[in-house]
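Only a single protein chain was left out; the remaining protein chains are all shown in position.
When the chains are written out, they are named A and B in that same order, and each has its own residue count from 1.
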Amino acid sequence: MELYNLPVHELHRLLVERQVSAGELTATFLERIAAVEPAVKAYLTLTREQALAGAGAVDDTTGRGEILAPLAGIPAALKDNLCTRGTRTTCASRILEHYLPPYTATVVERLEQAGMVSLGKTNMDEFAMGSSTENSGFGPTRNPWDPERVPGGSSGGSAAAVAAGEAAYALGSDTGGSIRQPAAFCGVVGLKPTYGLVSRYGLVAFASSLDQIGPLTREVRDCALVLQAIAGHDLRDSTSAHVAVPDYTAALTGEIKGMRLGVPREYFPAGMDPEVKTAVRRAVDKLEELGAILEEVSLPHTEYALPAYYLVAPAEASSNLARYDGVAYGHRAGGADNIIDMYCRTRQEGFGPEVKRRIMLGTYALSAGYHDAYYLKALKVRTLIRRDFEQVFAAYDALVTPTTPTVAFKLGEKVGDPLAMYLSDLFTIPVNMAGLPALSLPCGFSQGLPVGLQVIGRPFAEATVLQIAYAFEQATDYHLARPDLGVRGEK
Amino acid sequence: MSGDYEAVIGLEVHVELKTKSKVFCPCSTEFGAPPNTHVCPVCLGLPGVLPVLNKQVVELALRAALALNCRVAAFCKFDRKNYYYPDLPKNYQISQYDLPLALDGYLEIDTEYGSKRVGIIRIHMEEDAGKLIHEGEALNPGKYSLVDYNRTGVPLLEIVSQPDMTSPEEARAYLEKLKAVLQYTDVSDCRMEEGSLRCDANVSVRPAGSTELWTKTEVKNMNSFRSVQRALAYEIERQIGLYEGGEQVVQETMAWDEAHGVTVPMRSKEEAHDYRYFPEPDLVPLRIEAEWIGRVKEHLPELPDARKHRLMQDYGLSAYDAGVITASRDLADYFDACVAAYPQAKTVANWLMGDFSRLLNSYNLEPRQAPVSPAELVELMVMIDRGKISGKMGKTVLEEMFATGKKAKDVVAEKGLAQISDAESLRPIIQEVIAANPGPVEDFRQGKEKALGFLVGQVMRATRGQANPALVNELLKESMN
Partner (left out) sequence: MSISLEEVEHVALLARLELGPAEKEAYTQQLNAILGYMEKLNELDTENVEPMAHVLPLANVFREDEVKPGLAPEAALDQAPDKHDNQFRVPKIV
C-alpha cells in the first residue's frame, strides 16, 4: 500500500524504524494532495511550509535518538473551525474569510505537543451547520468514493481528506453527527467523545451544549491514539470533565466475548435504505459471532430527538453567532451610516442561507412568547432522551446501530429541502442530546458506497466503544478498502 | 412635593466588584488604563473562546448578599441576555435571570422619621460592558463611535431594591447606606465618578396613602448621589404636574440632564426588548453549600450599624456623630486609629466631622488619602491640650498640614505659631493694653464682665493670636484687681 494510504500506527512504525523520515512522509502527503485535491476539494487552507518545518523538527528529534510519540511526524488535517494562531480559520464562512486568530485551540496545542505535522484546514459546512459540506461558503467537497456524491458533513473535508489519503488523520467536530455521518459516508472511522472529555476551547462554537471535537482516522487503533492525545481536563473549558483518561490502546484486545450489546429497534425504521439495513444486520451477526450477546432494545423517545435538537442547537447557535457583527474582526459591510444597518448588512452578506435559516429558527424559538413552547419543551425532551439511554445502559455495555439511514447522497439532492437534509442525522443526533460517546466505522458497502456502523457507549466509556469497534474491524476487512480516485500511481 | 401625592421609588444599583481579574478571564480590572490594554481573546469574545468563573466574584457576591440580609440560593446559574450593542463583544451579556444568587434581603436606612427597612428583591452577578466614546456632540453627533473593551468582563453585582422609598432623600439615604455596607465588606469601591457604582431608578407617584401602583418611569444617567436626589425630585414633580394637568404618565425611560436639571425621554429603541434569555451552556451551575455560606458569614467584617453602636457604646458618641463617622468605612477606620492613641473620642469626632472633613472635601480626597495620618492628627490634638497652640490656631495648622503634608510641630515652628503661655512674656503687653484702655478697665472694675472680653481680644491682637487666652484672662484680672 502507498504510504499515504497507511494507518497512523503503521506510519509510526516506519518512522521509528527509520524506513521513512517525517520530511519524506510529509512530502508524500503534499504530493498526494496536489494530485487529488482538484477532484476532492477537502482543504480550505494548506499550510505547506508549516508542515515541512514541523516534520523537520520531528526528524531532528529522531536524529537525536529520542523516542517518538505515537503521533509525532504524522501529517494531519484540522477542521477549519479549530482556531490556529496566525493561520486562517474561516469556519467555511465568508464572514471569517480572512480571519487570523491570535490564539490556538487546546486540542491543536495538544497535538502540536504530540508532534503533529499540520497539513492544513479542511472544508466544512459553514459554522458546522449541515450534513453534506455543500453549505461551505467556498464550494463543496466531493466524496472520494464518488465525486457526484457528498462526503457528508459538517466535517466533510476532514473525512474526505482521510479517505482520499490527503491526511493520515484529521480532527472534526460533532454537534449532531458531524464526525460520524461523514465518517460513514467516506468509509473511515470517526469518534464523537463524551461531552466534556475533550476541551472545546478554541473550537468555534455552533451549539455549545452539544459540540465535541473528535478524530477521523482510517483504523480504530489510530482513533484511540488521537483520542489519547486530545482527551483530558482543560482549565480553560468550564464544561471539561475531571476524569482520568485511561490508556485507550489497552482496550484494543479484539476480545468482546460476553459483552452485552443492545440493538435499538427505533434505529431500523421503515423506509431506510434496505442495503444499509442489511449491512448493519450482518455486522450485528458478526459481533454475535465474536461472542457478544446481542439483544433488541428500545429507546422510545428516539423520534423526538431530531425535532428537539433542531430547537436546542439553533437556539444556542443564534446566540453563539451573534458575535459576527463586523465590529472587532471579520467581514464588515461597507456603506452603512449607522450601527444597526452595519450589523444587518454585514450578517446578511457574511452568512450563507443555512446559517441564516438556523439563526432565524433559534432566535424565534427563544423569543418572547415562544420560549416555553419551543426551547423549554426541547430541553425537557432532552431529559427524556437521556433517560432512555440510562435505562438501557443499566443492562447493556453498549449499543450498535446504523450511523446513517442511507449511504452518501448526490450533490444538490437535498439542498432545496432543509428538512430532508436534517433527517440524514436521525441516528446520530440522540447521542449528542444525551452527551454520550459514539463511533462510526465501516461495516460494508451499498451501491459501491461505504456503510457505517455506530457503536454508542456509556458516558466516558470510550474504551469500551473502541474495544467493540476494534474487535469488529479486525474480524473484517472493510477498513482496508480505498476509493479509486483515478489518479496515476493508484493501485 | 404636593401634599396630595406620594412617590414610590425603587433603585437598581450596579456595582463593580473589587477583584484583581475579570469575571471570566484573567485580564486586569484596573481602572483608567489606556484603551484596549486589558483585553484577551475571552473578553473580546473572539470565536472559540470560553468563560471560566472567577471564584472571588462569588465570594464577594456572597459577602454582599449576607451583609444585605439576603437568602442565598442553594443552586444558581448563569444565563445569556441577548442584545446587540457594540460595547458587548459577544452581543450577549452573561448574567443571571431566573435563578439569581440571592433573594429577599433588606437594608436599614435612617430617615427623618427614624429607621426604615428597604427591601432588596434580588442580587445577581453579571459581566460589565465596554466603553463607548461617541464622536461629536449630543446635538451634532459624528459619524463614528469608538470602542474600548478594557471594562468588558469586569464583574458586576446588580442589586434591585423593592419600591419601598417614598422620597428622593430616602433614595439617597439608601444609596449612602448601600455604599457604606459594600465598602465595609470590601465588595466594591463604590466610586460613582469612576462608574464602579451606577444607579437607575424606577419612579411613580400615587395619591398619598394609596396602595395602588401608578405608571412608572425609569430614570437613568445619574452620576452622583446628588444627581440621583435631584433627578428624582424633578421626575416626581413632573409626574405630579402631568396628573394635575389632567394628563397621564407614559411608561418610558428618562435620562437625567445634569446641566439643565431636567429629565428627558430617551430615544426609544427601534424594537421592544426581547433578551431571549437562556442558560449559559459554557458555564456550569453553582451549588452553594451551607458550609460555604457559614464561612463567608463568619469572616464578614463589622457592618456600619454595628460599628455605629460600638462607637456610641464604647466612646459615648451621640447617635448623630456615630452615624456620620461610620457612614464611610474609611472615616470610621481613621477614627478608630485616632482614638487608639488619643482616648478623648468626642474631640476626635469633632475634628473629623469638622475641619478634617471640610479639608478632605475641598481637596476631593477620601480619608485614607488624607495627607495627615491619624498619628499626625493626634499629635496636633495633643499640642492643643498641652497649650502649645490654641484651638483656633489648630485649625490653621491643620490647613497647613493638608496643604504641605508637614507635621504639626514643624508647621508651628516654621510659622512661629507657638502659643505664648509664659506669664513673664505676657505681662508687659498686658500692662500696655491696660494703660491704653482706661475706659474698659474702669468698666470692668465696675463689675462689667463684658469688658474683660474686649481686653482679652486686645491682647490677642497684640500677640497675633499666639497668646494663651486662658492665661491672658487670668493675668488681666490679676492686674486690674
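In this section, contacts are C-beta pairs under 8 Å (C-beta built on N, C-alpha and C of every residue); 3 or more make two chains touch, one makes a residue touch a chain.
Being a predicted model, the structure only gives us computed values, none of them experimental.
One chain is left out of this view; which of B:R63, B:R230 or B:R276 touches it in the full complex?
Of the listed residues, the one touching the omitted chain is B:R276.
Could you tell which one of A:Y4, A:F127, A:Y169 or A:Y343 touches the chain left off the display?
A:Y343
Which one touches the absent chain: A:L46, A:I256 or A:I359?
In the full complex, the listed residue that touches the missing chain is A:I359.
Per the definition of touch given earlier, which of B:I240, B:V262, B:V284 or B:A423 contacts the omitted chain?
Going through B:I240, B:V262, B:V284 or B:A423 one by one, B:V284 is the residue touching the chain not shown.
Which positions on subunit B touch the chain that was left off?
Residue positions of subunit B that touch the missing chain: 19-21, 25-28, 34-41, 43-44, 52-58, 77, 84-86, 132-135, 141-149, 267, 270-271, 274, 276, 278-279, 281, 283-287.
Could you please point out the subunit A residues that touch the chain left off the display?
Output for subunit A: 99-100, 102, 195-196, 209, 235, 238-239, 241, 301, 303-304, 307-308, 310-311, 318, 322, 325-332, 336-345, 347-348, 351, 353, 356-357, 359-361, 363-364, 367, 370, 373-374, 376-384, 386, 418-419, 422, 434-435.
By definition in this document, only the chains that are shown with their structure count from here on.
In angstrom, rounded to a whole number, how far apart do the mean CA points of subunit A and subunit B lie?
57
What residues of subunit A sit close enough to touch subunit B in their complex?
81-83, 89, 91, 96, 99, 101-103, 105, 200-205, 207-209, 235-239, 315-316, 318-319, 322-325, 327-329, 337, 339-340, 343, 363, 366-368, 371, 375
Can you list the subunit B residues touching subunit A in their complex?
Those in contact with subunit A are residues 41, 44-53, 80, 82, 84, 86, 89-92, 143, 145, 147, 149, 270, 274, 276-278, 281-284.
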